[in-house]
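Report on the structure given below.
Note that one protein chain of the assembly has been removed; the remaining protein chains are unaltered in position.
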Amino acid sequence: MNEKVRMEGIFKRFPGVIANDGVDLDIREGEIHALLGENGAGKTTLMCVLAGIYSPDAGTIQIDGEKALIRSPRDAIRAGIGMVHQHFMLVVPYSVAENVTLGLNKPRFLLNERKLEEEVGKVAQSFGIQVDPHAKIWQLSVGEQQRVEILKSLYRGAKILILDEPTAVLTPQEVRELFVTLRQMAKAGHTLVIISHKLEEVMSLSDRISVMRKGKRIATVNTKDTNPTELARLMVGREMLFELHKEKATPGDEVLSFCNLHALSDKGLPALRDISLSVRSKEIVGIAGVAGNGQRELAEVITGLRSATSGKVLVNGKDVTNNSPRQVIDQGVAHIPEDRKGTGTAPNLCVLDNLMLKCYRVEPFKNGPLLNLGRIREFAVKLIKQFQISTPSLETPVKLLSGGNVQKLILAREIATFSELMIAVHPTRGLDVGATEDVHQMLLEQRSKGAAILLISEDLDELLALSDRIDVIYEGKFMGEVPAQADQIETIGLMMAGKKSEMQQPAPAGIGAQA
Amino acid sequence: MTWDVVLATLAAAIKAGTPILYATLGEILAERTGILNLGLEGMMLIGALTGFLICSMSNDPWLGVLAAIISGGLLAMIHAFLTITLRAQQVVSGLALTMFGMGLSGFLGKVVIGVPIASYFRPFDFPFLSQIPFLGEVFFHQDALVYISYLLIPILSFWIYRTRPGLHMRAVGENPATADAMGISVAGIRYLYTFLGGCLAGLGGAYLSLAYTPVWLENMVAGRGWIAIALVIFASWDPFKALLGSYLFGLVDAVQFRAQALGLAVPSFFLNMTPYVATILVLVFATRETARRHLGAPAALGLPFAREEKT
Partner (left out) sequence: MSIFLEKRAQSSRLLSALVPLLAIILALLIGAIIIALSGANPWEAYREMFVGAFGSGYALSETMVKTIPLILCSLGVGIAFRATLWNIGAEGQLYMGAFAAGGIALAFPQGQGWWLIPLMVLASLVGGALWGLIPGLLKAKLNVNEIITSLLLNYVAILWFQYWIYGPWKDPLGYGFPYTAPFGEGAWLPTLAGTRIHLGLAFAVLAALFLYFLLKSTRVGYEIRIIGENPQAARYAGMNIPGTILLVFAISGGLAGLAGMGEVSGVIHRLQPAISPGFGYTAIIIAWLARFNPWLTIAVSFLFGGLLVGGYSLRAFGLSESLVLILQGLILFLLLGGDILTRYSLRWKRSRA
């Protein structure tokens, strides 16, 4: 195989961090090359440089042996490079055809919708990609949207396709379908780069793997010559613990229970459809599911941020259905939100301001209408020490802390203020392995101390490691519940895709259909 | 209250609504690409003043209009530079533009306050169409600038919805990161339409000083720029709905003006309040409707965009 892409000496700085520190990378034509590393290793930055989204501070790129100046996405497209991002770059109100042809000059002036859709349909077929050119993006499932993204690049004649964490939002079955498509494309001569942090997937899909860590390329290996342990060591620089120490489950009384919950999404469509569950103290119940099946709405209903159209939520036997967030907090419910920066903290304010977010209303931190700043400070200092939050000072703005430390801050605040019931949503999203381990330890510790934890996550490994039992949510309903054991993965995967487990009645057909 | 009075009032509504229509259309163009320009009042005043000045110096109202368009656009460029290239806060920049426009127009206009001009836009009968009963008397006995505004609506509508440049423009306002990744120049498009928005605002202002009441008075725009901003929301960023909103406002204005002729005995101060109060009510209604029907502002409205930033 000859060399398709050669990147030499790529150097890219962002304020306060060096994302790419003199990276060399070569990619061969027709191969599936995986770029492996933890969050923050620099993989996405490197590929964004290749795709013209970032401009390197230093370094060169060669395509097919010739020097290529890639200054903008346009240049990259011209060089035959296309990128499918983790967060899809689609204009949601537009149709598939409009998105695929956006930015092109083909119909120079006048738009002819029908002709556009025909052309796009033809090209899609030629690549074997199933998608309806007339559909609007918001009508499509996540898997279909991803296909639109891939089609966008192929339509423009991309020979080199970069996919950034493509399986993050797919069910296990959709992942399999995607891999089939990708292998076909590679066989047809396309060059593929897959950015991932998932060892198993990378092992099963790629021909070669380049491991990145802290902005540098550590090594490139042939996939058939390596194994997950070696890869993990390269990724992390130390032996990784694959097993967490989890005590045997001894659940106590019921702390949280909700029954027959119905709720609507932001768009006014049903998001929760008759959902019921109970969580007892000293146990972690995991909710698995592909993003967008009602998890967010569930967490919001329980914590008072969204109203339930019917059904009940009970905390310690007390009916808290449709209480305000304030009342739920007063009931002693801790909430680790999905969105660290958008909901969980006020990033521009300092660590102190953020640590007191939940406790400033109670004695002894309040003094009538005033704040007892002295006590609050003491509390904050204690938390920082106890939870080992790394910050230069209490006055440091939270936005300067690393993702891991922000999450620790949130956890510290929530745990210290309430310890009975915790709703944790994607608690380790975007965190590196070290921080993830810390968070997992904290959650398990709370569990042994008696907390009841509802854990909502997209990471099956995390769910299996932490939960006692796992319920799978699909289109607002629970598909079934299984014990949190590795041998249940197939069942879980099927339920995530809408097939109820054999224990229950067979579900009606229709995978992938959106509500 | 005779039929004649009704027709006269409706025709006056169109006249009163036209400056607002121009400003609203201009702001729709800018906001569709994600740029919020609150400086309409200032741009209209500058347009009114330069139009008036040039017309009185050259005796040619069309030259005045040209001057107004250019000056409005230039003023908008200040806002564009601050908000697009320097990524400044769009709300404050727009307010500064209003203040600056008010100050500059007041300062330069001191010499021509109250001075009448000889040539200005007078209404004339549009051939053939003015013969139509009712419609003809209301719509087709107007001045040239009004007729131009009639044309502008379908042209802009077509441009926005049925052409590739329009597709790109809306993409920039909805999802600038995507548009950028697809090779569209986000900054370029924003600059262009902010400039055009300023031009139209200037034109709206010129209408006031060259057609509506051919005179220059300090602050003669009297808050119409702000009403236009509210109307953009009411119109859901659509040119045809902007037409509806502007003429509705024009009707309120025309009615309160003719209140005595129409037999209403209310102190003039309260009548003068009606346009502003009406706009507030319209805004309340529009806000609720927008939320209820999930109609949105362009998703990226008011937010600066920079490719290199990891958000």
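So that you can tell them apart, the chains are marked A and B in the order they are listed, and the count of residues begins at 1 in each.
Keep in mind that, in the parts below, contacts are C-beta pairs under 8 Å (C-beta built on N, C-alpha and C of every residue); 3 or more make two chains touch, one makes a residue touch a chain.
Since this is a predicted model, take the numbers as computed values, not measurements.
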item	value
Residue among A:L35, A:I329 or A:V482 touching the omitted chain	A:I329
Of A:M203, A:L305 or A:L394, the residue in touch with the unshown chain	A:L305
Touching the absent chain when the full complex is considered, from B:M57, B:M99, B:L135 or B:I155	B:M99
On chain A, residues whose C-beta touches the chain left out of the figure	14-16, 55, 57-58, 60, 69, 303-305, 324-330, 335, 337, 339, 342-349, 353, 356-358, 360-361, 366, 369-371, 373, 397, 400
Where the unshown chain meets chain B, residue by residue	38, 42, 78, 81-82, 86-89, 91-93, 95-107, 110, 218, 222-223, 226-227, 229-230, 233, 267, 269-270, 272-273, 276-277, 279-280, 283-284, 287-288, 291, 306, 308-309
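As a convention for this text, only the chains that are shown with their structure count from here on.
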item	value
Centre-of-Cα separation between chain B and chain A, whole angstrom	44
Interface residues, chain A side, partner chain B - complex	14, 53-55, 72-74, 77, 83, 85, 89-94, 98, 102-103, 105, 107-111, 152, 267-268
Residues on chain B engaged by chain A in the complex (per definition of touch)	162-168, 170-171, 174-175, 177-184, 294, 299, 307-308, 310
